[in-house]
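Okay, so here's the structure we're looking at.
Heads up, one of the protein chains got dropped from this complex, but the rest are sitting where they should.
Read from first to last, the chains carry the letters A and B; within each, the first residue is number 1.
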Amino acid sequence: METQLVLEKWPGVVSTVVIGAKKEAGGSRGNTVTIGGQNSLPLLFKEGAIPHKPIIAFEIWDIAPQDWPDELISAYGKAINDPLAWAEKCVNEFKAELLCVKMQGTHPDFGNKSPEKAAKFISLLLSKVRVPLIIIGSGDDAKDNLILPACSEAARGERCLIGCAVQDNYKTLVASVLADGHSIIAESPIDINIAKQLNILISDMGLSLERIVINPTIGALGYGLEYAYSIMERARLAALSGDKTLASPFICFIGQEAWKSKEARVSVEQGIIWEALTATSLIQSGTDLLIMRHPQAAQKVNNYIENLFKDKE
Amino acid sequence: MALSGLDIYKLLPKTNCRQCGFATCLAFAMQLAKKTVAIEKCPFISPEAKSILEAQALPAIKLITLGSQESKFDIGNETVMFRHEEKFRNPAGVGFIIEDGLSDTEIRERLRKINQLKFERVGQQLSVNLVALKQNKDASRYLEAVKLLLDNTTLPMMLMSKDLAALKQAVIISQERKPLLYSAQQENFAQIGALAKEFQLPLVVMAQDIDQLRRLTKELNGLGVNELILDTGIKPLADKIWDLTQLRRQALKRSNRALGYPTLAIVEQTDPYLEAMEAGAYIAKYAGLVLIKGWSSWEVLSILTLRQNIYTDPQKPLQIDPKLYSVGQVNRDSPVLVTTNFSLSYYTVLGEVEASKIPAYILSVDTQGMSVLTAWAAEKFNAEAITKSLETCGVKEVIRHKDLIIPGYVTMISGDLQDQSGFRIIVGPKEAAGIPAFLKKLN
Partner (left out) sequence: MQKFKVTFLPDHLTITAEKDSSILTAAISAGIYLNSNCAGDGTCGGCKVIVNQGQVKSQPNGIITAQEKKNNLYLACLTAIQSDLEILIPDSSRMDKDIQTDNLGGDATIEPGDTLGKNFGLCFDIGTTTISGQLVNLNSKKILGTKTAYNRQAAFGSDVITRIVYAAKTGGLEKLHNALSGTMNQIIRELVSEHKVDLNAVNCIVCSGNTTMMHLLLSLDPAHIRRQPYVPPANFPSVLRAAEAGIQISPQGLLSCVPGVSGYLGGDAIAGVLSSGIYQKEETCILIDIGTNGEIVLGNRDFLVACAGSAGPAFEGSGVTSGMRASSGAIQKVSINKNDFSVKYSTIQDKIPRGICGSGYIDLLSEMLTSGIIDKSGKIKVTGKRIRSSDNGREFVVCFKEEIRAQADIVINEADIENLKRSKGAIYSACAILVKHLALEFSAISKIFIAGGFGTYLDIEKAIRIGLLPDLERSKFIFIGNSSLAGSREILLSSQAQAMAEALALKITYFELSMDSDYMEEYSQALFFPHTDLTKFPTVKF
């Protein structure tokens, strides 16, 4: 009597989101990035379709970061002082296929750059590098409501991913994203209900669920990683069971969290492993996009992803 | 299939006599369903009901104890596929494989380093669990290496060998440590099974194919060997994750007794980063025991931290020691912030205070691990509790001023707290992220 395998058959599927637009689609990117589309739990290839790999985006800022640890800054060298050079280094030297730019310089406490200047920067960035772009605000809601629409407009046609919309402040961003053809990052504070509600409210405004990516708000390894991990597992199970309101791909800000930890600052190896293991643990819970900071951590994680997906595509 | 509370209730006397310690039979039944209480507590249960309930109380995945005396540890007895369904119970063991081909000095040095792999995080002790000795050389070398292990570490052991005679000798000298034997396979299960039975030792069963594994465990059960751990061998990462998932499902969803044992995974990577990432994946996905080769402190800390995270009980938050913590070069004029003893609350505040670069004190109040708002609603983070904490920690003696910064979300306690504690209450930001700017303004 042979052992009958326990195979799940899921009625639901995660939506597919494309970031970046090439010339034929009205943009000017050299490549596009596609995420989502799974019909199986993370990494269970034998049970359903997992058509796309998790993708790593390198995180850059529109200004030189002031308080990043030395191990991180030295990985980029002088380039880190010039956002455009930094972006180019990520793409040319470190082979980034996706960039995530945080508009930190627009924050009232960190430069208070105007929407016009922000828009100009985005245009310049788009002309310097040809990879798809994720654009993140500085986190100051009032300012982001001025900055992000300006950046969204400057990037019109490039099918970017813009964020983050939160429960108390999403309408402005949704309107811009709708108007300019981008996708949106919907952020919730480690709360699966708020994630659902926000998705419902956003789609009630007319943005299709295929243009939403969920940021569950992670904690780094050792700093509450398990909260986001479990939220993601639950949400993914719901999505596969047919809940369309949670059937969005995930984005996790790995570098930002991992390098806050004191462990990451002990030695360069520990810093890299801290970021890498945070990343791969969240791949296990289903993340589709990983925003990373250290190029070596990104390389290790990429290696890991390649191993996983070898012969599976 | 697990019985629900209502199903169990139907098997009980329904007299609500309260002898079990619960107010009603239904309340008792709900606890029985959660397996938090023993059926014996009911003096009036019928024999039929008792046998039904006992059958369903057996663990789907056997509990296996490894090692002996102080360093022994348990794996198995897992009840859920996802930690959020309830919790993962017995943290995966993390062990190291040493080969007998290394020199005596190398082995001693390796063991010395492994013995030092102890860390403290968030108030918990993180340590490694096992050392495995693999035979590559002849029997006499193997035996020497076993002796080195016995003399240089108290950690539980795993003996990995294909040479039955060498294995037997190794078992004889190490039997008091109750070593785990690796491994029973199609070719040798009868002999190694007999060895395990004779010395009452747990045994790893290895087969690439799940069906083969099931047949082997059945044979071993037939020989009276029940302390088993399952291994599907070295495979690519995705396939291994599939195997581990499948085995957990077989035990939990099919009640497949032949596969109702904890699992083991060996990581074969030379790059320590890849090794840690792979070990992490196995720990998250169901392995009861994970074996690696690397022993550097930074790598092992990351793996043990991941294990700590995955095995945290989602319903019982991690707590820290409630006391007065100093951050940076504090002095008697440094500000004092108060928060709960929920790890995440504390560490979030800590992180922001550190980021502000302003030295400060953080008073952590015992709220039994509840976060700020939850604790306030439960009256554990109110004027009385904070005043008591200020007194117990002698905050007045440590600082010159009398200001206390409270989280913005509990501004409603300011008046009472000021009255009771005698401190001047300053309402801080609602979100920890506002702390750096807030402290700067305060200065």
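Just so we're on the same page, a residue touches a chain if its C-beta (ideal position, glycine included) is under 8 Å from a C-beta of that chain, and two chains touch if they have at least 3 such contacts.
This structure is a prediction, so every number in the text was calculated from the model and none was measured.
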Left-out chain, listing which of the shown chains it touches: A, B
Option from B:Leu26, B:Met81, B:Leu102 or B:Val427 whose C-beta touches the chain left out: B:Leu26
Residue, one of A:Glu8, A:Glu210, A:Asp243 or A:Glu269, that touches the chain absent here: A:Asp243
Contact footprint on subunit B, counting only the chain that is left out: 4-7, 9-10, 14, 16, 23-24, 26-27, 30, 315, 378-379
Touch residues of subunit A, complete complex, unshown partner: 167, 191, 193-194, 196-197, 200-201, 204, 243, 245
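Definition applied: only the chains that are shown with their structure count from here on.
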Inter-chain centre distance, subunit A versus subunit B - centres from mean C-alpha coordinates, in Å: 30
Subunit B residues touching subunit A - in the complex, by the definition given at the top: 82-84, 121-122, 210-211, 214, 236-238, 241-242, 245-246, 249-250, 253-254, 256, 259, 271-274, 276-278, 280-281, 284-285, 296, 298-299, 301-303, 305-306, 308-310, 312, 314, 343-344, 347, 351, 354-355, 433, 437
Subunit A - residues contacting subunit B, complex: 2-6, 43-46, 67, 109, 139, 219, 221-227, 229-230, 233-234, 237, 260, 262-263, 266-267, 269-270, 272-274, 276-277, 280-281, 284-285, 300-301, 303-304, 307-310, 312
